[in-house]
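Let's look at chain A:
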Amino acid sequence: MKKYLRCLAAGALSAGMCLGSGLARAEDTIKIAFIAPFSGAFAANGDAWLKMLTFAMNNVNAKGGALGKKFELVTFDDKIQPAEALIQLKAATDQNLPIILGGIGSNVAAAMEEGVEKYNRRNPEHRALYLNLSALSMPLTEENCSFWHFRFASNVTQRVASLIKGLPKDITKVYLMNQDYLYGQGVESDTKKFLAKFRPDVKIVGDEFVPMGKIKDFSSYIPKIKESGAQALITSNWGPDFNLLMKSGNEGGLDIKYYTFSAHLNGGPTSMGPEGGNRTITVLEGHDNVGADNHIPTAEDFVKRWRDTKPGIDFVWTNFQTTFDMLAAAINKAGSTDPLKVALALEGMQTTDIYGHVNTMRKADHQIQMPLYTALFTKPVPNDSEGTGWGWKTESMVSAEDLTFPTACQMKRPDGT
Partner candidate 1 sequence: MEIVLNPLLNGFVYGMLLFMLASGLTLIFSMMGVLNFAHAGIYMIGAYVAFDMSRLIGFWAALIVAPLVCAAIGAGIEVWGLRRTHHNGHIAELLFTFGLFFIIERGVQMVWGMLPVPYRVPALLDFPLFRLYGVDFPAYRAFMLLIAGGMLLAIRLLLTRTRVGLIIQASLTHPQMVSSLGHNVPRVFTLVFAGGCYLAGLAGVIGGNYQVTEPAMAASLGPIVFVVVVFGGLGSLSGCFVSSIVIGMVQTFAVSIDGSLADLLGPIVAWIGTDNLAGEILSIPVSRVGPLLPYAMMVGILMFRPRGLMGTRDT
Partner candidate 2 sequence: MEAPALSLKNVRKNFGPVEIIRGVDLDIARGERHAIIGPNGAGKTTLFNLISGRFPISSGSIALNGTRIDQLPPQNISRLGLSRSFQITSIFHRMTVFENIRCALLWSSGYRYSFWSPLWTQKALNRQAEQLLDELNLASRRDLQAGLLSYAEQRALEIGITIAGGATVVLLDEPTAGMSHSETEYAQALIRRVTEGKTLLMVEHDMGVVFGLADRISVVVYGQVIASGKPEDIRNDRAVKEAYLGALTE
């Protein structure tokens, strides 16, 4: 009876239910804001990101956190809308959470970078620092680069370069298909650039833009692709635009390889299933079989502990761990969580990732320099993805040095730095 009463009391407040770790918080933590979509069309990404971030954070906390304190994540829902993200930015700074993680959706990231830059200019006593986990578009670290923005993921150019470098020698005819917006257009122009540079033998037999999320049946593209004689399709399509494309391709008997950038993200393996097997190659920071393939004990242990939490998804954003490692190191180095000091400490910082590679946060544009993998969706693999029986197997690895490109960033630095 008592239990029921307690439940009743609990129910009585369920209208005002709190997110996450609840009210009984230890006060002595370093709180980090995480602004991401938790409702709306991209809520699944917010959830998946949070899960991986929390795991990465717990790893750092287990090693003692920073300044003797543990980290703690506070989430804010931006609903994948820039305006809403800026409101939540204000909410975070109000709560004195100067370090802000984010990076789902290039539109939101662009708004956040600008917003933080202006906020810092106008509120020099209460600055904020924006750590971008996964928004890849180039302007963020090129023409719009900001001192207060750090990108902890490889950008579009680096991804395309590693894909082209990893392209097998026997592929000489490729077909390009990209979504008709900034990201897809960036991928397309970089693909052409790097093909000309690294693989002049490869011929582009088709170059297509599709409107984002509008095409329900890709079968009309299949004859075009087939006719072109392409051996591989390089596409930045993600979500339904990729899944429907591959579905139509398979149904139409199109026997080619799909070189992608997002097929590994949460939900990707599930929607591909066996249909994507042995034909989908993706560019990624890491996957759950890198450790087992190359016998890296730290990575194997990492994946084992990750899988023990029954996450349902692969830990593909291995850079999330790097983010927290660097952040903890920077806070320790700075001796405080003051955004300016932390930012200065982050510049040029080097840490070793779970695979043993050295990652560098470049000072010039605040873009992380790290190796990238390309992997094939295949079986059998030691650790399958999302319970499909299929999983990722490394095809190639391109080192950080090979992915270091000059930047056009002209950063406006704070006075005296």
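Selection rule, in plain terms: all candidates are chains of the complex that A comes from, given by their letters.
Operating definition for what follows: contacts are C-beta pairs under 8 Å (C-beta built on N, C-alpha and C of every residue); 3 or more make two chains touch, one makes a residue touch a chain; residues count from 1.
Being a predicted model, the structure only gives us computed values, none of them experimental.
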Q: For chain A, choose the touching candidate in this complex from 1 or 2.
A: 1
Q. Which part of chain A faces candidate 1 closely enough to touch in the complex?
A. 41, 43-44, 47, 180, 208-211, 213-217, 219-224, 226-227, 240, 243-244, 247, 251-254, 266-267, 270-271, 273, 388
